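Quick one: the structure is below, and I'll ask about it shortly.
Complex shown without one protein chain; remaining protein chains in place.
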Amino acid sequence: MTVGVKRVGAATFRLDGVYVAASGTAVGDKEWQGPLGQYFDLHWTPPPDSKSFEQEERDLLRRSQDVALAKAGLDWEAVDVVLGGDLLDQLVTTSFAGREHGRPLLGLFAACATFTAGLATGSLLVAGAGAQTVVVSAVSHHFAAERQFRYPVELGNQRYPTASWTATAAGSTILDHKPHPLRVEAVTIGRVVDWGQKDPNDYGSAMAPAAVDTILRHLQATGQTPAAFDAIFTGDLGEFGRRLALRLLNEQTGEDWSQRLDDCGRILYDRKRQDVHNGASGAGCSAAVFGGYLSARLDAGAWHRLLLVATGALLSPTSSQQGESIPGIAHAVAVVAEGG
Amino acid sequence: MTFVWAFVVGGLLCALAQLLLDTSNLTPAHVLVLFVVAGALAGGTGWYHALVKVAGAGASVPLPGFGYTLVKGIGEAVQEKGAWGLFTGGLEAAGGGIKAAVLFGLAAALVFRPRA
Partner (left out) sequence: MQAQGADEALRARYRYWVEAMRPKKPLARNLAWAFGVGGAISEVGQWVQWFFQRQGMSPDQAGTPTAIVLVGLGALATGLGWYDRLTKVAGMGASLPITGFANAMVAPAMEFRSEGLVLGVGAKLFTVAGPVLGWGMAAAFVVGLARLVLGVRI
């Protein structure tokens, strides 16, 4: 088995010997009742003794990590590095979980793109630096995010048609140097793209150009065509953002990507029945959708090759109030089902 | 008749605020501030007083009524105490609602949890 990493583009790396050992997912009520509910491992409910939404988020993260380790048949001692992030200030969820598992920890922030930022970094550590087992996690909690980014939970306000619903979800994926059915083929680290969108109720339009930029850079560097992928999933563009991304891709490549490109945030909920307008967002969304639904599709042989491009809106409540536009970022990870 | 006008005027003020919210880039907080300021200005001209006479709670319950109440209180205090009334007036008239909100807010914090 060869292990290695080769730089094939500005920040695109082709990898050998990096595998997905297992993923664990834990989601809240609303996510469990959505169309993807059957694909998740754990229907998480808040522990009765939790004192805050922030504590609940920590519990959610821990549960997803425990499930992933159990599925991989590993214990914490076997983990070389933990990578991950959340949406709360100073990454408290990820860091506080670290004081319990005690493993080397690298906290990452890329908003809702955190999961693929972690997968990319983790894959590079395994392929290029000899790490053997890396846990990559991302988590978000609807109410914890809501009170930090928007309004108090009980404060009445109307949601905008372009606004997305922060998912209560956590996904943990274990990267391993030993062969498993799913292999990480290549990663592209995204760059910040800001086309001047300012509406804090519409992240989709702010992030779509970043998603398109990363997708095209990844394909250009690896020499692949869109047809190489059975599915390309962006992070949390939602319905509106996906339509914009399709329009941009069509404009720049002359091709229709609509059969190939979908979005994690768009499919997590039944957008009509569950009243979430644009779809889901949150660091945990793409992590849980990958660990649940997308991995299952690859495992089942329905798809052979997947490009996961989680997207993040890199704003803060302060930057938004100060009238700054919303920078977007997207990191891409190509996962291939070996022998599929 | 006041009972009819209360519904109509209260509803129209809210619909007007909704129209402003939905057709501009203003946040709800900006719309609310705008309406309380508008209420104060309309109170200063005497128009809001006329509206309250006709519509009763339809004019006093929505937020512009709060701006109007402040102006009215200041006017009365100025008549009583002169210029110092500019500083002391208004809060007494509006104080019932504010203090009730403070007390109920504190009580609710002790009794209820969010997402009840």
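Going by the order they are written in, the chains are A and B; count residues from 1 in each one.
We adopt the following convention: a contact is a pair of C-beta atoms (placed from the backbone, for glycine too) under 8 Å apart; a residue touches a chain by one contact, two chains touch by 3 or more.
Model, not experiment: these values are computed from the prediction.
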Which of A:159, A:180, A:260 or A:305 contacts the chain that the document leaves out: A:159
Taking the full complex into account, what residues of chain A touch the chain not shown? 51-54, 147, 151-162, 195-197, 202, 205, 209, 213, 216-217, 219-220, 239-240, 243-244, 247-248, 251-253, 277-278
Please give every residue of chain B in contact with the chain that is not shown. 2-3, 6-15, 17-19, 21-23, 28-29, 31-33, 35-37, 39-41, 43-44, 46, 49, 55-58, 60-63, 65-67, 69-76, 78-79, 83, 85-87, 89-91, 93, 95-98, 100-102, 104-116
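The definition used in the following text is that only the chains that are shown with their structure count from here on.
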For the chain A and chain B complex, residues of the former touching the latter: 143, 152-154, 157-158, 199
Given the complex with chain A, which residues does chain B contribute to the contact? 21, 25, 28, 114-116
